[in-house]
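As structure tokens, the structure follows; a few thoughts come after it.
Missing here: one protein chain of the complex. Every other protein chain is in place.
Here the chain labels run A and B in written order, and each chain numbers its own residues starting at 1.
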Amino acid sequence: MKAVIRGIGVVGGFGTGISTLEKILMDHGPFIESFAVPDGQPLGGEPYVPVDTRNLKERFPPRSLRRMDHLSRTALLAAALALEDAADPGGNADTGVAVASGYGAVRTTFAFLDTILEGGDAGASPTLFSNSVLNAPAAHISMHLGARGPNLTVSRFEMSFSDALSIAVQWLEEGRAPSVLVGGVDEWCPVLGHCRHRFSKTRDAAAFLSPFGTGRGRARIAEGAVFFLLSPEIAPASGYGVVESVESGRLPRDAPAFPKDAVILTGIDHHRDSARHPLPEDRRVLDYTGYYGTLPVGTGFDMAIASVIVRRGRLFSVPDSTGSETVIDGLQAEKAPEIRRVCCVNITPSGAYGLITLASRPDFSKNSRP
Amino acid sequence: MKAPAPVAVTGMGCICAAGEDVSTCVQTLFSKDPDPKPPSRFIARHPETHPVFELEASILTDLHSNEALSITAALGVAAARQALEDAGWDPEALSRVRTGVCMGTTVGCTMNDEAFYRTYRSGALPDLLPVRRFFSSNPAEAVARTFDLSGPCLTLSNACCSGADAIGTAMSWIRRGICDVAIAGGADELSRVTYNGFIALMITDTRPCRPFDRDRNGLNLGEGAAVMILEPDTSRRVRKRAPRAFVLGYGSAADGYHPTAPDPGGAGLRRAAGHAVSADGKTLSRIAFVAAHGTGTKDNDAVEARVLDALLPGIPFFSTKGHTGHTLGAAGAIQAVLAAACLNKGTIPGSAGFSTPDPQLPARPTRHPRTIHGDLALSGSLGFGGANAVLLLKRGGDSS
Partner (left out) sequence: MHTIPMDIQTKLKTIIVEELNFEDLTPAEIPDDIPLFGDGLGLDSLDAVELVVQIQKYFGVQIKNMEEGRTAFQSVNALAAFIAERLPE
């Protein structure tokens, strides 16, 4: 049984909504590097592109949002957008919620430590503490969208999103939930920026994991959230395709099994030419990170782009690491071979990998959705 | 519809203030008076002391020798090692099959090292070891790396339900053939940051906790880890191992009510219990007892007692937290392991900390040890954010 992608919600430094992301793909830009970043941070640090969650107030009574922090707001907005994209009114009490986050609520965690450092142990803020727990975004989503089915939050750095997706697909296959809101959310804060800045000056790549990998080019640190509404295969088609499989493994013992007809999307500081990474030479490998930025749940954004690729039946130009556009020959819809499968893969320097394969529905007609 | 193939528990491990292995923990449940104390590993300044269930320093020194790994990750690895030994899996054989790892935690996924942050705030350059340690200490990754495993690898962070969710998720892996063996459980160390947070929420007791008692006044934090080794029952038979237990069902549901308080009607807990238990009366009548979440807070115990009375009136229940404290991400796993042990023992303990029934609650826990009748038990967890998780466990047999 496959999981149908019924709707997608994205929030990033580039803006809000799958239509916004789609336009960027169609227009070959703008690239994330061109977006505004906050002014210099304490102790130096990498700048980042923040997200704007003000749209949330159009959808929910402002007072109901008052205790939600940045991470939870970002996640809720993306989840709400996924329901809207699916034309689903929400409120299905049995809908499951599976959330991935690489770092969790870092801003709130350090704000909580601030209250202790400034006010003493007895000055610790209970509200900040309650928001610093990793499952706070999932809790707020269930509260605001009425999704009261199974509810889990997973965290394994850049593997987080594919882990959450595997849980969502499992729930659907088991009949634990009739639909699942699955997504990933990550936020950036000056402390992370400081750490990345310090680590990127270290020569010893083995000393730290890939979240602080330097990448091929000027990877722009970003934050954001991406959510999908999934249903079992019997649900009506949206055009985004189905999740055919979610695999995880560990090199060198396992190796990702790429279907022969798949286009491969990858990002997050991936080093294609490293001997450790078994990306097939004869397959088209595309890196769209430059449109949404670098963040642990980036694989989720790749999956959103993969869904658009399936729906539109075409590939899009890729921003390369220097920020200039790379036009891919032969990508016009009428010339490109039919796109049947798109893979999203993420491989860490330690060899852990997650592989998501989307497939187009055989009965899908390109003209069935505007 | 055909019932799913049974998922056997072939090994269990448990490390917490109640003991450094399963049998010591079980002994503690039946014979010792709880003795939580003020934390000794850190200092926190509050008007009153809030006792905790800390691991003995000697136990920690034994299992946490590597500064580059967090105590939480080391606890998880140690519990996994115990459980694997109990299951008769030697590391070499294990690394040849597809082995899943599913671990729950709350502290283990949070970067909140105070010394690091204090230095950062002061304008000096902080030592990066705490950050390196954070990135090396994802609990499931730590287990997979230690035993050189390949297979699904998941770290769940679902507040106080994490450990139960991990076991339930791994049960599904085994049923669906995602892996041949699964290492599932939870781990959490006592953290000064978490300690201050819970006190700020005003849900910790300044005395040993009293789950379901009329005068209960909050929880005591604890620390520890517990792991179950899950595999298909067919594989267990081939390996000729006696089962420690079976995991028959798992339910997860969200209250969707409040960031910290449970839904007063226990809606999520009821749904989770419903999913864990099959609908027929036969299953319900075989339930010998319920291992309750029973933290000792006013709200949690009230909700749980009402739900238990509605779903399983007259079925005995008890909380283990009077002996272990609330171990957060490990709680659901520690509780499941102890519940399985009690099923095999045929006896359940009195609920530690309980003495005066609460007239506002429709049910009360066990006061003394008693013999049980039935081969099934429920183990329930409730967590911040309205999380609920329930496991249905079946007796394995007499412990060898």
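Rule of thumb we're sticking to: a contact is a pair of C-beta atoms (placed from the backbone, for glycine too) under 8 Å apart; a residue touches a chain by one contact, two chains touch by 3 or more.
On a predicted model such as this, the values are computed, not experimentally measured, just so you know.
Remark: the omitted chain is touched by one listed residue; of B:A200, B:A336 or B:L361 this is B:A200. Which of A:H28, A:R67, A:H197 or A:R283 touches the hidden chain is settled by the complete complex: it is A:R67. Touch with the chain that is not drawn comes from one residue among B:R41, B:R239 or B:H258, which is B:H258. From the options A:M26, A:A87 or A:A122, the residue with contact to the chain not on display is A:A122.
In the full complex, the hidden chain is touched by subunit B at residues 47, 200-202, 217, 258-261. Mapped onto subunit A, the footprint of the missing chain covers residues 62-63, 66-67, 115, 119, 122-127, 130.
Simple rule for what comes next: only the chains that are shown with their structure count from here on.
In this assembly, the C-alpha centroid of subunit A lies 30 Å from the C-alpha centroid of subunit B. Those residues of subunit A lying in contact with subunit B across their complex are 42-43, 67, 97, 103-104, 106, 109-110, 112-114, 116-117, 120-122, 124-126, 129-136, 138-140, 142-143, 146-157, 159, 163, 166-167, 170, 173-174, 176, 191, 194-195, 198-199, 207-209, 211, 248-250, 253-254, 350, 352.
Only residues 44-47, 106, 109-112, 114, 117-118, 120-121, 123, 125, 128, 131-132, 135-136, 138, 140-141, 144-145, 149-159, 165, 169, 172-173, 176, 178, 193, 196-202, 252-260, 267-268, 271, 275, 383-387 of subunit B touch subunit A when the two sit together in their complex.
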